[in-house]
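Taking it in order: structure first as structure tokens, then the write-up.
Removed: one protein chain of the complex. Kept in place: all other protein chains.
Going by the order they are written in, the chains are A and B; count residues from 1 in each one.
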Amino acid sequence: MMPVLLWTDALVYLLLVVAILFGIHAARHEHLRTPWRRVIRSRIGVATLVVLAGYASVGLLDTVHFRLQVEHPGADSSYGPEVLSLLDLALSGLRERQEVTYSAPFATHLYVKEAIEQPDGGVVRAYPRLQHGGAHLADPEADRAGDILARALLGSIKGLLVWAGVSALALWLSGRRRGESRRETRRETWNRWRAPGLGIPWITGLSVLGGLLVVSFAAAELAAAYHILGTDKVGEDVFYQTLKSVRTGLLIGTLTTLVMLPAAILLGISAGYFRGWVDDLIQYLYTTLNSIPGVLLIAAAILMLQVYMSNHAESFSSLVERADLRLLFLCLILGVTSWTGLCRLLRGESLKLREADYVQAAQALGVGHFTLIVRHILPNLMHIVIITLVLDFSGLVLAEAVLSYVNIGVDPTMNSWGNMINGARLELARDPIVWWSLAAAFLFMFVLVLAANLFADVVRDAFDPRIRTGR
Amino acid sequence: MIAYILRRLLYAVPILIGVNLITFTLFFVVNSPDDMARMQLGEKRVSEEAVQFWKQEHGYDKPLLYNSAADGLGRVTDTIFFEKSARLFVFQFGSSDEGRDIGYDISQRMWPSLAIAVPVLLVGLAFNVSYALFIVFFRATYVDLASVVLLVAMLSISSLFYIIGGQFILGKLFHLVPISGYDTGPNAWKFLILAVIVGVVGGIGSGTRWYRTLFLEEVAKDYVRTARAKGLGERRVLFGHVLRNALIPILTGVVVVLPLLFMGSLISESFFGIPGLGSYTIDAISNQDFAIVRSMVFLGAVLYILGLILTDISYTLVDPRVRLQ
């Protein structure tokens, strides 16, 4: 196995490191810890966090890339051309069980009639059996419903077992942590959890986790024998595609803001703090960028990238690499179009803060500009940055779909919800309608964006001092 | 006031120059006209003559910024920058890469765009404001809670699905309206109504939620308490005081997008097959017609700045505290 580090992978790892460092920093500083504590003490906060963590783990699995060793009999072993991820390995069954073309969810037969050669030599136009979906059934018509039910049940039970294990562990750990000062029985911990109050809503978190585990285990059990979300035009499993799309969505939502953050913070604070010509210049910069309609700027940039890539095709070693660079570039250009809002917010707030008494006091104490910004201005703006980060996420995930639909999004070879929709809408006119690709993309996007939106609300309420004092 | 508007217009000039420079850099510096020609002519193995011919035909055969071959003023004017970018300032859009007059196309295509965008804006505004007022009237009850959940859910659905869903339900399932297409004259409404409905419904989530926040912010203010202390009823407080104050950000938020309505909606126009500026842009993007994209970028920037100026003016009309200087 040879690890492959794509550009976006590197940035994801960087993001992880930053997030962990920030977590440690936040844990040490009360003013940062308090709002986060408020987040994890809200029911919605915990529930959405569990869902988002589910998505994140799929995305992270899909980020560890490598090439597999291919055994050539006789020759030296070499590495296959295909760049795979851990997720691909985990889903290798799904990835490899390709059909010929469309098939509906849980179908045992193709969605289109084909000429089938009969053993007697005659040719009949009929719906052929799928090569993989439900292939183990002797009599699909009779057995399918029972088989699906049995597998779903089995999967649910597995999920419940795992969930029970996790819950017991959480119960035990929570009791132990408390138990440092006094021994607490499991029953006591349980009662503490159930008590309405200001603690972490464990019950909510665990129930959501339970639901998530049951559904995913049932899905895994079923997916081993069926195409639970059908197959697409070339016979690829739609469930596999949606899971692969998770990474794309998450990357667009997070990397974009990460890319724009340094510029927005630096310029916003400089404009507000130094005022004068610095302010004029920065205001000019962002007004200019802002005045170009975002979609058009993205379109122009992506078009230019396409021209560049087609003219320099030789400099990309693989399709995956090329698609990855395009994704990165898309994040960059999305960042360019979206930093202006945050920059303006930060400028306004810095203008206010520089007149704050404590900033004046620091000036009276002879604190230098740099120290003053880092110590007094930046920490008091962080809540705006965090709120923006979280609020922007869902918008960016949605934007990816629209951009890919207009062909100025991610590379067409890359798995993304936008590409799935784009591919599926051509089949909308078909009768009977091919709905499952759309439905799958809709479902996965909706759950992610809804969770992100709800989470963003909780975060904003927790961080925004204005709202908090108002209630 | 007039001096203020003049000053704002003057400020717009450097911004438009900046926009122009950015697009110029994107379109001509990052990739040379040769690259574009090869791309247009079909990727690889294009003869040098064909490239040169294409460039000449489209006017890309000049130097970028400075023409040392020309004389006098021509050294500056006989360049790609002047011909393709600077002319935009006088709204000379030139012709598209296919040879059509862009200015004419724009003047023809903005009307269908407006025919959708204006009703979407007005109906959406009316609906969202009333719904938000309704929610605020029942604030901190289950009506409020259920509405907020509904709004967040609606907000979480991609606009693509609103369009697909609308087409599917109204067009395909009930055959009420044609799925896509366009017609002028009395039949136009048949084609427009679906796009308008979808546009309004798709905007409810974010619109109503935003107005609700605005209203709630106003309700918490001191003057509302004063109004109650006078003995005013809840309805009078909401309509006479809260709405009047919240209308300021609402109206100015509407004014800022007014000029951009011309640009149409990219997605819904192309889905519904409406020949507006939105689908024009989309087609240009997919046909890689850079001349059109460049023109639309410039037009968009002009309209955006116009929107900003109109916003400032509208503040003076609705907010007695604001006087422009």
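In this section, a residue touches a chain if its C-beta (ideal position, glycine included) is under 8 Å from a C-beta of that chain, and two chains touch if they have at least 3 such contacts.
Operating definition for what follows: contacts and distances are computed from a predicted model.
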Expected UniProt protein name for the omitted chain (select from "ABC-type dipeptide transporter", "Cytochrome C", "Pyruvate dehydrogenase E1 component beta subunit" or "Sn-glycerol-3-phosphate import ATP-binding protein UgpC") would be "ABC-type dipeptide transporter"
Given B:172, B:190 or B:228, the correct residue touching the omitted chain is B:228
Touching the hidden chain, out of B:34, B:78 or B:319, is B:319
Omitted-chain footprint on chain A covers residues 29-31, 196-197, 356-358, 360-369, 371, 375-376, 379-380, 471
Where chain B meets the chain that is not shown, the residues are 3, 6-7, 10, 140, 221-223, 225-233, 236, 240-241, 244-245, 248, 318-321, 325
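The rule is simple: only the chains that are shown with their structure count from here on.
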Seen from chain A, its contact residues with chain B in the complex are 284-285, 287-293, 295-297, 299-301, 303-304, 306-308, 310-311, 394, 398, 401-402, 405-408, 421, 425, 428, 433, 438, 442, 445-446, 449-450, 452-454, 457, 470
Chain B contacts chain A in the complex at 14-16, 18-19, 22-23, 26-27, 30-31, 35-36, 38-39, 43, 152-153, 155-161, 164, 167-168, 172, 220, 260, 263, 266-267, 270, 281-282, 285-286, 288, 290, 293-294, 296-297, 300-301, 304-305
